[in-house]
Every structure is written in structure tokens, then in C-alpha cells.
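All protein chains but one are shown at their positions in the complex.
Presenting chain A:
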Amino acid sequence: METESNFLNIKDVSTAFKIDGQFYDAISHINLQVQHDEILAIVGESGCGKSTLATTIMGLHDPAETKISGEIDFEGTDLLKLDDNGYNQFRGAKIGMIFQDPLSALNPLKRIEDQISEVMDYHTSLTKAEKHTRVLELLDEVGIVNPKRTAHQFPHELSGGMRQRVVIAIAIACKPDLIIADEPTTALDVTIQAQILDVLRAIQNENHAGIILITHDLGVVAETADRVAVMYAGQIVEQGSAEQIFNSPEHPYTRSLLRSMPQRDNEADDLYVIKGNVPSLQKMPATGDRFAPRIPWVPESAHEAEPVMHEIAPGHEVRCTCYKTFQFPDEKKGDVTV
């Protein structure tokens, strides 16, 4: 996947959090690339490290409580080598982030206009009047019906969907090359979800930004993503184009996720449930396939001792060799259930 259009290159990045004086990896050895004009979806259960990856790229972790290693090459700069001031040149300007919960992501005491223009205060030399025009333009762009009125309002006067639009407006105000959207639609109802995704796509068409879309909603992924990375317990277990992931998923975790998705032509009455939980940080196994405990019927010999990524098709990588023989217990040999 090393092509020249990759403007974001995440190389071997691990982030560890301090718990009771010891550091535990929340994400380990992540390798990812993002190109312009592409939407990379990161999927996985809660607690598998998706948001940690996002906040690591944004540099939002308290350095006293976290240990980050690896390299995040953003247009030739290693973000992880920057100090806070250096990072501030990127945050908001070249990287915009959309947060999960629009209800709490805005300062309750500031008018919408001030919250949007704040990002321009630090990254542009626009005059006050120009900023005002730009705010109205942005609000219009994200689909706010009456920008003038909304600009003057406070967050509590807006609906959830409108607030999420405002959060998006903040993220895109300085036309960033990279937009990280951390579950932008989770807190919203389905009709608003679709509208928000449309807004994101429209912005991308205009700015040619690369988007990292973090979600656990496979429906959203299927609708929007160009490429997909599946994360489990802090690792990427499979990545490939959206087509590859949806049409020929290989890793047992990916297949389990897809199988647990409600489908119209699903013959079974009950949805598939992946047994067990994502292990907590302290209980993360140091070696072996981290997903193995949740597919106990697979013999240990099928797993690699130190699972690595295997490229099985151009751009399609899978961790561990267990995918070769993996079957669900109720599945007949050669039967493909997707």
C-alpha cells in the first residue's frame, strides 16, 4: 500500500495508558495509510482501540499518562516528534476531528459563531468580517437551514443533529487534508445519520480530504467506505478495500462481525453473537492470537504463535493463519456465509 498519494502514514504506532503505575498497550503496532479522496473506515467493537487511535493521531493524550511509540508521518512531518505548540499547527488546520457526542463536544457557554471562528483565530489571518462570512458559509455547507440565526445561538438551543453539523463545521473550517470522524453518527437517529454522511462526502468532494471514519456500524461502512481496517483488541486484524472486506472477509473476527449483522435474507432466526468480551487492557494476552479465546472451537495449532499480517490479495491483509481453516461451528464445509 506504499503509494505516493499516501499523505498519512502510520507506522508501527502503539499507545499505552498508565494504569496503577504500569503502562498497558491500548493499541499496538498499528500500520495504516490514508490517501486523499478516500474514506478509510476503522471498525471494531467498543474497547478495541478505535478512538485511542484517533486521539493518538490528534495528539490529544496527556503525555504523563500515556506512552506512544512509532511514527505518524503526516505530509512529511512525524507528528509524534512535535511538542504541543508544533502539534497545534496541525490540529484544526490540517487535521480536523469530529467527535462522537455532539451534545457535549461544544462549549455550553459560547455562541456557535464564536466556537467555529475560534479555530480560524489560530490558523488563518482572516479579519473579523471575513470570519463571520466564512462561518455562515460553513454552516450552510453542513446543511444548517438558517445559518444567520444558528450562528447567534447557543448549543443548548440546537438539536443533536444540528450540533453534530456544527462540530463538523468546526472540523472543516480550515479545509484540513485529514478529517477524523470518531463515530460521528452514533448519537443520532438514522435519517440524520444518512444526512451527516452525505455532508461528509460532499466536503470530501470539494476539499479532496482523506477521511478516517471510526464506527462500529457496519451499515455505515458499507455505504461510505473505500477501504476498511478491522480492529480487535488494539490490533488491526484485517484490512482491505470495502469490496474485499464485505465480499471475501477472511479473519474470523471480521466474519463474526459480518455474521452478527442483521440481514434481510438471513435464514436463521437468531443473530450470531460473538461470545465473550474484548479483553481489558490489563488482561491483554502478551502473545498469541488475541481473538482465539472467543473462537474456542478452533484448535490452537491453527493459530500462529506471533500472529502477523499476511497479504492475501493486493491490498488485502489478514492477521494470523487461522483464517485458512476457520469455520463457524454450525457451518458445513465449503459453505460460505456472509
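Here is the rule we use: a residue touches a chain if its C-beta (ideal position, glycine included) is under 8 Å from a C-beta of that chain, and two chains touch if they have at least 3 such contacts; residues count from 1.
We take it that contacts and distances are computed from a predicted model.
Colleague: Assuming one chain is omitted from the figure, identify its UniProt name from "Cytochrome bo(3) ubiquinol oxidase subunit 3", "NADH-quinone oxidoreductase subunit L", "ABC transporter permease" or "Hydrogenase maturation factor HypA".
Modeller: Going by UniProt, the chain not displayed is called "ABC transporter permease".
Colleague: Can you say which of A:Glu45, A:Asp73 or A:Asp101 touches the chain missing from this structure?
Modeller: Touching the chain that is not displayed is residue A:Asp101.
Colleague: Quick one: which of A:Gln89, A:Thr133 or A:Asn247 touches the chain that's been left out?
Modeller: Touching the chain that is not displayed is residue A:Gln89.
Colleague: To test your reading of the contact rule: which positions on chain A touch the chain that is missing from view?
Modeller: Output for chain A: 58, 60, 84-85, 87-93, 96-97, 99, 101, 104-109, 115, 118-119, 122-123, 154, 156, 167, 170-171.
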